[in-house]
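Have a look at this one.
Here the complex is missing a single protein chain, while all its other protein chains stay put.
For reference, chains read A, B and C in written order, and residue numbers begin at 1 within each chain.
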Amino acid sequence: MLGNTFGRAFACTTFGESHGGGVGVVIDGCPAGIKIDLAKVQTALARRRPGQSEFTSPRDEADLVECLSGLDRGVSLGTPIALLVRNKDIKPEHYADLTQTYRPSHADYTYEAKYGVRAASGGGRASARETIGRVAAGAIAEQVMATLCPTIEVVAWVDRVKDIAATSVDMTSVTRALVDADPLRCPDAKARKAMAELIRKTRDAGDSVGGVIAGVVRGCPPGIGEPVFDKLEAELARAMMSLPASKGFEVGLGFAATELFGSEHNDAFTIRKGRVRTVTNRSGGIQGGISNGEDIWFRVAFKPVATIFKAQDSVAKISATKSARGKSAAPSLKRVKMQPAKGRHDPCVLPRAVPMVEAMALLTICEHLLRNAIYRR
Amino acid sequence: MLGNTFGRAFACTTFGESHGGGVGVVIDGCPAGIKIDLAKVQTALARRRPGQSEFTSPRDEADLVECLSGLDRGVSLGTPIALLVRNKDIKPEHYADLTQTYRPSHADYTYEAKYGVRAASGGGRASARETIGRVAAGAIAEQVMATLCPTIEVVAWVDRVKDIAATSVDMTSVTRALVDADPLRCPDAKARKAMAELIRKTRDAGDSVGGVIAGVVRGCPPGIGEPVFDKLEAELARAMMSLPASKGFEVGLGFAATELFGSEHNDAFTIRKGRVRTVTNRSGGIQGGISNGEDIWFRVAFKPVATIFKAQDSVAKISATKSARGKSAAPSLKRVKMQPAKGRHDPCVLPRAVPMVEAMALLTICEHLLRNAIYRR
Amino acid sequence: MLGNTFGRAFACTTFGESHGGGVGVVIDGCPAGIKIDLAKVQTALARRRPGQSEFTSPRDEADLVECLSGLDRGVSLGTPIALLVRNKDIKPEHYADLTQTYRPSHADYTYEAKYGVRAASGGGRASARETIGRVAAGAIAEQVMATLCPTIEVVAWVDRVKDIAATSVDMTSVTRALVDADPLRCPDAKARKAMAELIRKTRDAGDSVGGVIAGVVRGCPPGIGEPVFDKLEAELARAMMSLPASKGFEVGLGFAATELFGSEHNDAFTIRKGRVRTVTNRSGGIQGGISNGEDIWFRVAFKPVATIFKAQDSVAKISATKSARGKSAAPSLKRVKMQPAKGRHDPCVLPRAVPMVEAMALLTICEHLLRNAIYRR
Partner (left out) sequence: MLGNTFGRAFACTTFGESHGGGVGVVIDGCPAGIKIDLAKVQTALARRRPGQSEFTSPRDEADLVECLSGLDRGVSLGTPIALLVRNKDIKPEHYADLTQTYRPSHADYTYEAKYGVRAASGGGRASARETIGRVAAGAIAEQVMATLCPTIEVVAWVDRVKDIAATSVDMTSVTRALVDADPLRCPDAKARKAMAELIRKTRDAGDSVGGVIAGVVRGCPPGIGEPVFDKLEAELARAMMSLPASKGFEVGLGFAATELFGSEHNDAFTIRKGRVRTVTNRSGGIQGGISNGEDIWFRVAFKPVATIFKAQDSVAKISATKSARGKSAAPSLKRVKMQPAKGRHDPCVLPRAVPMVEAMALLTICEHLLRNAIYRR
């Protein structure tokens, strides 16, 4: 229960399936008196939209956001901010043959195992379309922080596609503008070229690739994050691992840290401009679950997209389950050869995952910035 | 706020610093009528205790657990189960010279940045001693699940120490007994020998090493986990990344998944014994945030221990902060050469981290098993 | 924070001001596979709508509900159910002269004290229009319970208007149909006639009256409610006292219980149809915070409506506060004589409060029915 809410101080509840009236978010806990520009929310949504380039699915979704509540003449009221994006009319018959077949590595089977029913068409709640609410809320969080703590900035980028890694990105200075200069959202020109070629080939082969998104939070003051279970790295891990297709998370040197001796990994303290700083930043800006004022940097692994244009072995139900609870007998199962996917689908979600990762980082930092207000006055 | 509670259905609130009256946990939400054997809690605590072998700090802490409430003649009442482990008398003067110096890559500085005050001695709340409450709660969770869903079993082991990796462990069959057969808790005899040698050398050099813990949840029924923000992998990630010294988490193939094509990574469905199963299990038993009935397997990265027996550059306060809030001026800072640590400290926490990882997995699965009860009847 | 969510298992987050895009609710935690008829939601909303009779404000609000998510072909998916009711176009200039004056016993001043800003027009979030989300969610909860525990029924009615009390209502048998047979919603014909006369006179005098709503939950199984802080009576009290204009709550004999001796108040146990029952029901069906299987009956006090058609002393700001936070100087204040309210307003909210009280009782019982699923299997 309550798996659809992120945050306790800046609590974002998303709603909506890929098909139905729409998707959106209700934000409870936005401080009052903050200037909120809905155009910035629209810009953020445009960055996650499919069809931005040859690498992303051209399904046309205008994704116009409407604010239903919580703002008055561009200023937050302290009341819930409800944001709605309508779904386009879709043709459920395109999905008709999927309602009985479990697509490999999709959530079809697990949703049905959990709920006994699932949406008749598309990915339902497991669709990437669910992230619209997150991205919209992230764009509100960013404006809240621009007022409360203007030093904070969050940037993410494509760090690796399959085995092609960016090597020249300087995380202390990379900007969102630089990232967005190319639709691939990898600010390493050489790697980007190789990535583009790989994605084209993969698409032509009807296959898909995954990769890694890197992100950084700069300008976060020391003291943010809660000890023990709500450590800042734990909250970021949960945030990122809740994104569709994510399979791994690391902060600072992460898994690479395990290959160093303690004397190689420790970040010595020093003094700069009268403040406590670290000489190195292998910890990723967090110690004991609390920010130390250095850059918070992390990486998120995304598996290759499950939808591919190749035949796959799968299982289908022979008889339908009745939608009413508990009445119908368990369906019979049969092995099937699932036909290649139809329509257009992203061969690589990485470019579109960049704004999603940024949104989750923004929501996490905003949440803990607000929580922190309780302790220090 | 509320950073000390894990779970909403099986809510565990831990308390206690390394020094003070004691550490413990209050579990709210344990179902009534479950047979609980406190001896099993004591056994779990013994596994995380320092001084079990030459590789772990010999600080003697008996860690006897007392149950204050919630049980009656060995059966849970449905009321909060409070468990307490007393701290031994400690001599705060051992830590006297640390109260003004920020130990590199410890939480001294960040706690002070957050709270303005910190415990006078030892690691306070950031000490690994805090995990006693988690391990005790995990041992209760395991007994709850033994009643509610006896197929579930959780096993973790040392998978890598620095660059020495176990290669022969079969996660589908490895048992806790096998893991515990050696104090290093790595069930790969060859790797274990090399690890032991490395840890000895590291200890002799006054240094420390980290590594990777692997874990598996077997026998988890399909349908466990909540979509969107409380996906099972997100909850596991948060659980593991909340452990002291953890820096990374991955589920299934994790970061390695990003190097495969979708056609290589997808887990085809098949039918075994009349049930939907997957042919491979690269996803790690979770799809769309919900368990699919296959083994849930994951890895956690632990950095090398921050306490080392070498001199380090650091920063100390010249004047003490006053403990009352907000009155005193900010302390002056000075650069210092911190002397090597005294006493005995683990050169490698990995063996002791095994029961902690198991505890967090048990708490996560138990939480979601209980949450799931709401949906299906 | 999070003051806009009711419930943890059946979590209803309402949103929306009296003016703006609309009002609504997101329900997270509705079990899957439940048949949900939106027409029943519409019917519930019609019962709370103004303009149903001569006693309620004729402001025309069609209040058509739209379901944005969570249902598929009339069956709940287990995902958030988002319900939206659009606001009609309103003319903010009608409220222009109120933006600087604090209406006595309204929330104008306190909202501004809390948030520094408030909605430019109407009651904003404090408007009774906010209850639309509650009533809509209550109508979903009622359908959930109709599936999970069909014995449960909730009925509320007007028990008193000012000093005119209903005396002939049998709470063990009164039905919603009987209550709705007259727009005053008092199923005591004699009292109703006197109430109607009093309300007419009050309206003609430009004044307002309050009263008491009585409610009963019948058919609730024993064992519902959580000990200590979430006792069923505490949860009902919070639910009812969160309704606009409520000032008191009592369960069972309530305040009257304090005038009895223990020997007069205790409910002796007996056996009926093989089940433990009580001979009397002075406790109101709850003991130790948990339902005992008898009728749960309670009363809620509603103050007279604050909006009256008489001049009142009040205070107004001379200079406007700037909407951006913290920048502007505190406004100067002046005493003012506030002119009588314009337009049409209810002289008595009691009839419209009946479905609100029912909704809050439905949400409370549904919440605890679902929570209980965790403990007993």
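As a convention for this text, contacts are C-beta pairs under 8 Å (C-beta built on N, C-alpha and C of every residue); 3 or more make two chains touch, one makes a residue touch a chain.
What you see is a predicted model, and the numbers here were worked out from it, not measured in a lab.
Student: Indicate each shown chain that the hidden chain touches within the full complex.
Tutor: Contacts of the unshown chain, counting the full complex: A, B, C.
Student: Among A:Pro227, A:Gly254 or A:Pro304, which one touches the chain that has been omitted from the display?
Tutor: Answering carefully, the residue with contact to the hidden chain is A:Pro227.
Student: Have a look at C:Glu142, C:Glu233 or C:Glu358 and name the one touching the chain we're not showing.
Tutor: Considering all chains, including the one not shown, the answer is C:Glu233.
Student: If I consider the whole complex, including the chain that's not displayed, which of B:Gly3, B:Pro104 or B:Gly138 touches that chain?
Tutor: Of the listed residues, the one touching the omitted chain is B:Gly3.
Student: What chain A residues would touch the chain not displayed?
Tutor: Per the touch rule, chain A residues meeting the hidden chain are 8-9, 29, 31-32, 78-79, 148, 227, 370-371, 373-377.
Student: Using the document's contact rule, name the residues of chain B that touch the chain not shown here.
Tutor: 1-5, 8-11, 13-17, 20-24, 26, 28-29, 31-35, 66-73, 75-82, 84, 111, 114-120, 124-125, 147, 323-326, 370
Student: Which parts of chain C face the unshown chain closely enough to count as touching?
Tutor: Residue positions of chain C that touch the missing chain: 1-6, 8-9, 14, 102, 104-107, 109-111, 113-116, 125-126, 130, 160, 162-163, 202, 207-212, 222-231, 233-242, 244, 246-255, 257-271, 274, 276, 278-279, 283-284, 286-293, 301-308, 310, 312-315, 325-326, 333-335, 371-372, 374-377.
Convention: only the chains that are shown with their structure count from here on.
Student: Just how far, in Å, is the C-alpha centre of chain B from the one of chain A?
Tutor: Once rounded, the distance between the two centres reads 26 Å.
Student: Taking the mean of the C-alpha atoms as each chain's centre, how many Å separate chain A from chain C?
Tutor: 38
Student: Find every residue in chain A that makes contact with two or more other chains and list them.
Tutor: 1-5, 8-9, 14, 111, 114-116, 125, 325-326
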